[in-house]
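Excluded from the complex is one protein chain; the other protein chains are retained at their positions.
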Amino acid sequence: MNQEEIKEKLLSEFGTDIIQDSVDFRDQISVTVSKEKILDVCRYLKEDPELSFNFLSFVAAVDRLPKTPRFEVVYQVHSLKHNHRFRVKALLDETAEMSASIDSVVPMWPTADWHERETAEMFGITFNNHPDPRKLLLPDGWTVHPLRKDFSLYGTEEDTPDLPA
Amino acid sequence: MGIKGHLNDTVHVTNLEWFVNWARKSSMWPLGFGLACCALEMIAAFVSRYDLARFGMEVARPSPRHADLMIVSGTASKKMLPAILRIYEQMAEPRWVIAMGACACTGGIYKNYAVVQGIDRHLPVDVYIPGCPPRPEALLDGILQLHTKVMKEQSISNPRITNIKVASR
Partner (left out) sequence: MSEQVSPKENFSSELLELNLGPHHPSTHGVFRAIVELDGEMVVNVVPHLGYLHRGYEKTCENKHYHQVIPLSERCDYMGASSNSLVYCLTMETLLDVEVPERAQVVRVMMAELSRIFSHLFWLGTHGHDVGAMTPLFYMLREREEIMNLFELTAGGRLMPNYLRIGGLIQDLEEGFVERLRSFTEHFDRRVDEYETLLTKNAIYMDRTKGIGILPLEDAIAMGASGPMIRGSGLAWDIRKREPYSGYEQYDFDVPVETGCDVYARYLVRVAEMRQSNRILRQTLDRLPEGPIRAQKPGVIFPPQEDIYTKMESLIHHFMLVVEGLKPPVGEVYQCIESPRGELGCYIISDGGPRPYRLKWRAPAFVNLESLARMSKGYFFADLIAILSSVDIVLAEVDR
């Protein structure tokens, strides 16, 4: 199936309040879905026999500061059976009280475990029901989220010290 | 002339400090401390084409207790730094440090939040070998410079103190 057909199939299954937007660039389509329904969309992508996206390439996030919603979580999926790829995104925002959160897709693709851990520590996004939400790459004592746009590349002596205090 | 002439030049007369330095530099055991890409060039320096063994450094010990020379080859990330300092503390005196590669010397191309900008901020480095990665010949040159430095040391009259701030857990 080509990218257009996959998008049409998703639209016919879920409708436009869930499949909110799509971008087509250089023959690669990425659709934006509503974050509350991400697990349903992912289940459909994986289990529908014509799609059968059983391989998750990566889960990443993008900080769109100063646009709102601030974060965009990107899922790149691949079907080993039909040899097609697709990209699904969800937009999240954070408030003063709560960090941005979205359901974890580990029940669908267990490989998302480490991808989500890394995304969580780099951006400060919470993945609900994640089996093991610990830091992965950064030192344990750090509280900052380096890949955010408002975090300076060089870090600071207080937040990113050479040695733990 | 003197005793050497009487014994048909079969003895070498020198002072104890020279002898100790010569013994130290001829059998310096490196600690295999490859962190990143420079480790591959360090390994290439050990094998037959460049052959570090002819300088007495054949025995590369993984344990710091047995090693004399720590070749920090690769990027020292901030998470790894406490481990590096701990390993340095475990080495017995006399001990030397070579910073191999741009990342160990100054942080290299990684001037960011995650990388220590040169391990000389925390360790007493003896020789800096620039390069990304430096060729094995550059590593050999650096090691020979270290040998020259060791030969000039006042190892008995004024031994070096190479303590560092105690590494935190």
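Every chain is named by a letter (A and B) in the order it is written, and numbering of its residues begins at 1.
The criterion applied here is as follows: a residue touches a chain if its C-beta (ideal position, glycine included) is under 8 Å from a C-beta of that chain, and two chains touch if they have at least 3 such contacts.
Predicted, not measured: the structure shown is a model, and the values here were computed from it.
Trainee: Considering the full assembly, with which of the depicted chains is the omitted chain in contact?
Mentor: The omitted chain makes contact with A, B across the full complex.
Trainee: Using the document's definition of touch, tell me which of B:Leu7, B:Ala23 or B:Ala83 contacts the absent chain.
Mentor: B:Ala83
Trainee: Touch as defined at the start, partner being the missing chain; which of A:Ser34, A:Thr111 or A:Thr126 qualifies?
Mentor: Going through A:Ser34, A:Thr111 or A:Thr126 one by one, A:Thr111 is the residue touching the chain not shown.
Trainee: On subunit A, where is the contact patch with the chain that was removed from view?
Mentor: Spelled out for subunit A, the touching residues are 23, 25-26, 28, 30, 54-58, 60, 62-63, 74, 76, 80, 83, 85, 87, 109-111, 113-115, 135-139, 146-147, 151, 153.
Trainee: What residue numbers in subunit B mark contact with the hidden partner chain?
Mentor: 32-37, 39-41, 43-44, 47-49, 62, 74-75, 77, 79-80, 83, 87, 109-115, 132-133, 135
We take it that only the chains that are shown with their structure count from here on.
Trainee: Distance-wise, how many Å sit between the C-alpha centres of subunit A and subunit B, to the nearest whole number?
Mentor: Centre separation, subunit A to subunit B: 45 Å.
Trainee: Taking the complex as given, what residues does subunit B use to touch subunit A?
Mentor: It is residues 78-79, 81-82, 85, 111-114, 116, 121-122, 167-169 of subunit B that touch subunit A.
Trainee: Report the residues of subunit A in contact with subunit B in the complex, numbered from low to high.
Mentor: Spelled out, the residues of subunit A in touch with subunit B are 137-139, 146, 151-155, 159-165.
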